[in-house]
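For this depiction, one protein chain was excluded, whereas all remaining protein chains were kept in their positions.
Chain lettering (A, B and C) follows the sequence in which the chains are written, and residue indices restart at 1 in each chain.
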Amino acid sequence: MKNTFGSALALTIFGESHGRAIGGVLDGMAAGVPVDEGFIAACMDKRRARGDGLSTPRVEADKVQLLSGVMNGHTTGTAIALMIENQNTRSGDYAKTADLLRPGHADYTAYAKYHGFQDARGGGHFSGRITAALVAGGSIVLGALNRAGIDITTHIARCAGISDTPFALDDAAALAAQVSVLESRDEGFALLDASVEEPMKTAIRAAGSEGDSVGGILETAILGLPAGVGEPYFDSVESLISHMAFSVPAVKGIEFGTGFGFADLKGSEANDAFRMKGDSVVTATNHNAGINGGITNGMPVVFRTAVKPTPSIYKEQETVDYIAKQDAPLSIQGRHDPCIVPRAAIVQTCVAALAVGDLMTARYGTAWMERPTSYRREGL
Amino acid sequence: MKNTFGSALALTIFGESHGRAIGGVLDGMAAGVPVDEGFIAACMDKRRARGDGLSTPRVEADKVQLLSGVMNGHTTGTAIALMIENQNTRSGDYAKTADLLRPGHADYTAYAKYHGFQDARGGGHFSGRITAALVAGGSIVLGALNRAGIDITTHIARCAGISDTPFALDDAAALAAQVSVLESRDEGFALLDASVEEPMKTAIRAAGSEGDSVGGILETAILGLPAGVGEPYFDSVESLISHMAFSVPAVKGIEFGTGFGFADLKGSEANDAFRMKGDSVVTATNHNAGINGGITNGMPVVFRTAVKPTPSIYKEQETVDYIAKQDAPLSIQGRHDPCIVPRAAIVQTCVAALAVGDLMTARYGTAWMERPTSYRREGL
Amino acid sequence: MKNTFGSALALTIFGESHGRAIGGVLDGMAAGVPVDEGFIAACMDKRRARGDGLSTPRVEADKVQLLSGVMNGHTTGTAIALMIENQNTRSGDYAKTADLLRPGHADYTAYAKYHGFQDARGGGHFSGRITAALVAGGSIVLGALNRAGIDITTHIARCAGISDTPFALDDAAALAAQVSVLESRDEGFALLDASVEEPMKTAIRAAGSEGDSVGGILETAILGLPAGVGEPYFDSVESLISHMAFSVPAVKGIEFGTGFGFADLKGSEANDAFRMKGDSVVTATNHNAGINGGITNGMPVVFRTAVKPTPSIYKEQETVDYIAKQDAPLSIQGRHDPCIVPRAAIVQTCVAALAVGDLMTARYGTAWMERPTSYRREGL
Partner (left out) sequence: MKNTFGSALALTIFGESHGRAIGGVLDGMAAGVPVDEGFIAACMDKRRARGDGLSTPRVEADKVQLLSGVMNGHTTGTAIALMIENQNTRSGDYAKTADLLRPGHADYTAYAKYHGFQDARGGGHFSGRITAALVAGGSIVLGALNRAGIDITTHIARCAGISDTPFALDDAAALAAQVSVLESRDEGFALLDASVEEPMKTAIRAAGSEGDSVGGILETAILGLPAGVGEPYFDSVESLISHMAFSVPAVKGIEFGTGFGFADLKGSEANDAFRMKGDSVVTATNHNAGINGGITNGMPVVFRTAVKPTPSIYKEQETVDYIAKQDAPLSIQGRHDPCIVPRAAIVQTCVAALAVGDLMTARYGTAWMERPTSYRREGL
C-alpha cells in the first residue's frame, strides 16, 4: 500500500528532500520495548554523509525526533511517529536544470506519474535522503530484534571493483565471528578485510574526481532467526526481504545464498544435507541461505544486493528538456555522492530488520519483543 | 497477508498436492472483461508435465474450473474462484520416507511451523503443483493485460549449462521481435535460439538418468507498460515483481536489467540517456530495465530469475530422521522433474502478470481493463 | 479489500446464487486446531431454509466441502478452502422480470457497478445465499473460540412486532445463564422466552400469506473475551464487529450496550463503575458493553443489529424497467423468505466470530488457538 510496508509490524514513510521534514510512523510495536535513542543515532550516523570526498557535501544533523509512542525510554504501545527535519537545503542548485531529465533518475517517471506537481527540489520524494526514514524506523525494530537474539549486519562485498572477503555462508560459526568483527568496528567502511578499505576509498575518490560514480554489492547476514518463520508462497522470507530491499531506489538485484550460482549446480550439489547437532537439526551446507520453501530453517539467512552507481554525476550527459521537448546536454549541479554503497550498508540492515520484524510479529504476535518484566510506572 | 497477494487486484491461493483440489480466488477484476478458457488452458498446458523424461511422470489434466465470477465468457465483476482437482495422486510413495527430511525441501521447515500437522503427502502445500494456481489466476490477468496492449513473456536464458540468446535489453525493436518469435512457438521449450533445444533436453535427460537434477535462469520481458506505473519505495515495480517472483519456491535470485552487472559499472556507463523519439521520451540504453525510482518509464521491463535445481533427486542423500532424531540416508521415491526450468517459464510470466495487474489497478482503478462496450446482456 | 475481511485471520468469499458453487478461503488458522465437521454442519443447519412457510421453499443441502487445509480432523496450518455447491437452482423464475429492478434489492446498484455483466440469476452475488459462506468460514473460527473459552450466541430480540426477553446486559451471571439456555435449544427459533415462539411464527406466516415480509432485531453476546483485545481508533472492537455486521446485506443498524440509549443519559448514569471482585477488576454495570476506548475490559460484549424486512415480496410494487427506461409494475417470482431474521441469527454469530478471531489473532498471534499438544502424526 504505497508508503506503508508490513502487515503485522508496519512502517509508513513520508517526506521530500527539501521539504520541511521527512519521517515515518512505526506501528505494531508492543508496549514496554526499550527504545535507545543512542542506538538510533548511531545507526543514523552510519548512513550520514561526511563531506569527505566519499559522500555528498550536504551534511545533515539527522536528529530523529520521536513525536509519539515512546515515553521514558520505552514504547507505550501506540504508533511511533519519527521526524527528521531538513535543514541544509540548497534548492537553488536544482532550479537551473529543473526541466532537464537526469538520466538514471526519477525525473521523467515523476513527470509521468505526478504531471508536474511533484516536488522536484533535490529529487523530492525520490531522493536517497528518504532512506533516513527507513533507518530511523528500522533501527527501532533492529534494537528489539537484537534483544531477542537476532542479529542483522551488512558489509560491502564489492565496491569500485574491489572485493571484501565474502561471508562464510556454509560455516555458521565462522559467519558469527565475521559478524562480531563487523559490529566491533565503530567507524570506517563496513568491511571484513580492513586492508581493502584504503584502496576502495581511493577508487571512489578517483571516480568522484572524474565527475563519475561507482556501484557495488552489499551482503547482509541475519543470525539467530528461529526455524519456522515465514510463509509458503506470497509471504516467503525471500519475498518480504526482497520487497523491502528493492524499496531502496538504487538496488537492482538480490540473491539469497548461492543465488544465481544455483543455475549451474546439480541438485546433488545444491541440496543442503540435514544432520543432527546435539538435539538440533542443522544443515551441512547453507546454499539455501537458511530458507526452505519460504520458511526459515534456523541457519543464517544471507543475501546480496546489487547497488547501481549513483546516477547523479557531474560529467556532461545527453538528455531531454521535458518542457521544450527536445534533446539537450546536462551538467548536473547540486551535491552528490560519488558512491552510496558504504552509506547504504546500514540501510540494507534496517530494511531487512523491518521485513524480519514483520515476519516475526506475524508468527508470534508481539510476544517476541516483550520481555518478562515487573510492573513499572516511571516518571509519570 | 499469507496466502493473498495484491491490494488492488488480489489472488488468494489454497491447496495441497494430494488434497482434494488446489485453486485460488482472483478478486478485483472489472465486470465485462473477456475470459478465454482456451487461453487459460493453453497457459496451464505450458506448465503441465508430459512424462517425457524431462518432467515428472505425474501427469495431471489440470482442468481449471471456474466456480464463480465468470458468465458467458466475461467476468461478472465479483470474485473469480478457480479450482483444479487433484486426480493422479500416489501418496503411498511418500509414506515410507515421511520422517526423513528431504534436503532442499520444506519438510523440516514445515515441521518447525506446523508441528507435525502439515499435510506432508507429495510435499503438501509446498509442492510445485501449487504453482498451477498461480498460472490459473495469472493467466486471466495476463489475458486482460494483453488486450490492454501489455505483453509478458519468458524464455529459458540458461539451463543445464546451456545458454539461449539473451533478450535485447537495449534495443526495444529487437526485443519486440524476440517476443514475437517466442509467442509464435506453440510447443517445445521457450527458447529464442531453436538450435539449443535438443542439446538442452539431452543435458536434462542425462542429469535425470543419473538420479540428479539441474537448475537454470529464466528471463522475462514486459512490453507495453505505460510510463508512470508503480510507486517510489515500498510499492516499486521491482518490489512487487520480486515479491511475486520469490513466491515460487525454487527462485533464489532476481535482477532487473543490468542487475548485478551494475556493481562494476560507472555512473556514466550505467545511466540511460534520455532522448526524444518523435513526441515521446525514450532512453538510448535500458540498463535500468524500464524502471526509474520504482516507476515505469515506458521502456521494456526485463528481469532474470535464478531457479535452483529440483531438490527431489533419486541419488542417495544424507539427512535426518526427524522422529528418531538421528542421521539417516535417504533415497527419494515419488515422481519428480529432473528440471523444472522449462515448466517454470509460464509460471514466471503469470506471477509477473499478477504483479503488473495489481500495479496497473492501483494506478488506474479497473479502467485499464474495461473496454468501451455497448450494453450487453447475453444468455441470462 | 473487496471480498476479503481480516488482516491476521482472514476470510475471502466468492460465489453467485445460481452459479456452480459458493464458498470461501479461511487463512490464518494455526496448525493442529480441531475442525469438527459436525459442528460446521450444525451451524449451517441453523441457517438453512426449511420450506415450512417461514423461510424460502428453496432448500439446499448446504454440504460444506473442505478442499484444503484440513486433514484428519485438524487444520494443517495452510489456507482452508470451503465449497458449497449450488444444486436447487431455478433460474427461469428470474428471466421474466430480469429488467425490472426489484425495490430494496441490489438490481439497480449492480447495473451501476457491473454495467450489465453481473450474474443476475437469483440475485447473483447479492443473494442472501452467500451468507452460507460466512457461516461456513465463521463456524470454524467459532469452534476455535469456543475451545479457548469464548462463547458467542445470538437471539431474536424482536421480530414481526414481538419481543423476546432482552439479554441481561448489566448482570454477567444472568447473561451467562441466558446463553446456556439458548445453546441448549437444539431446534426452533433462538429465543430466551419460549412462549413467544408460536406467536412470532404466526405473525411471520401472516405476513407471508399477504405476500409481504417482516424485519426484526438480533442481539448477540460474546462471553469470555479477555481484557486488552482491540485497538484504539481504527481497529476498535466496535469498528471490526460493525464492519462485519454490515457485511450482511439486510443489516441497517447496530448498537453496542446501551447504544442509542446513551443519547439521553448523563455521564453519571452512563459510566460503568469499576470495582474489585476478588483479584479481578469488573464493572458494576455494563452500558459500554465490555468495551472502553475500543478495547475489551473483560465484561460481556453485547450488541444489537437491525434487520430490515426481506425486500423480495410477492405484492405488486412500482418500479422501473431498466432497459426500457420506463416505470413499470413488478410482481416478483422466485422463492423467498417472508422473514430472514430467524435464519440470520447464526449469521450474526458467525460474522462476530470472524471479527473476534481476527482481533484475537492480531493480539496474540495464533497462540490463542493452539493447545499444548504432544507431537502427533496420524494417518499419513
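The rule is simple: a residue touches a chain if its C-beta (ideal position, glycine included) is under 8 Å from a C-beta of that chain, and two chains touch if they have at least 3 such contacts.
Quantities reported herein were computed from a predicted structural model and do not represent experimental measurements.
> Out of C:9, C:40 or C:313, which residue would touch the omitted chain in the full complex?
C:313
> Any idea which of C:4, C:56, C:139 or C:153 touches the chain not displayed?
Residue touching the chain left out of view: C:4.
> Of the listed residues A:42, A:98 or A:174, which contacts the missing chain in the full complex?
A:98
> Across the whole complex, list the residues on chain A that are touched by the chain not included here.
Interface with the chain not displayed, on the chain A side: 1-4, 7, 10, 12-16, 19-23, 25, 27-28, 31-32, 65-69, 71, 74-81, 83, 94-95, 98, 113-121, 124-125, 323, 373, 375-377, 380.
> Which residue numbers on chain B touch the omitted chain?
Per the touch rule, chain B residues meeting the hidden chain are 7-8, 78, 232, 361-365, 367.
> For the chain that got dropped from the picture, name the residues of chain C it touches.
1-5, 7, 13, 101, 103-110, 112-113, 125-126, 130, 158-159, 161, 207, 212-217, 226-236, 238-240, 242-247, 249, 251-276, 279, 281, 283-284, 287-289, 291-298, 306-313, 315, 317-320, 322, 325-327, 362
Everything that follows uses one rule, which is that only the chains that are shown with their structure count from here on.
> Suppose chain centres are the mean of their C-alpha atoms. Which chain sits farthest from chain A?
The chain lying farthest from chain A is C.
> With chain centres taken as the means of their Cα atoms, state the distance from chain A to chain B in Å.
Spacing between the chain centres: roughly 27 Å.
> I'd like the Å distance between the centres of chain A and chain C, where a centre is the mean of that chain's Cα atoms.
Between these chains, centre-to-centre, one finds 45 Å.
> Using the touch definition from the top, which residues of chain A touch two or more other chains?
7, 232, 362
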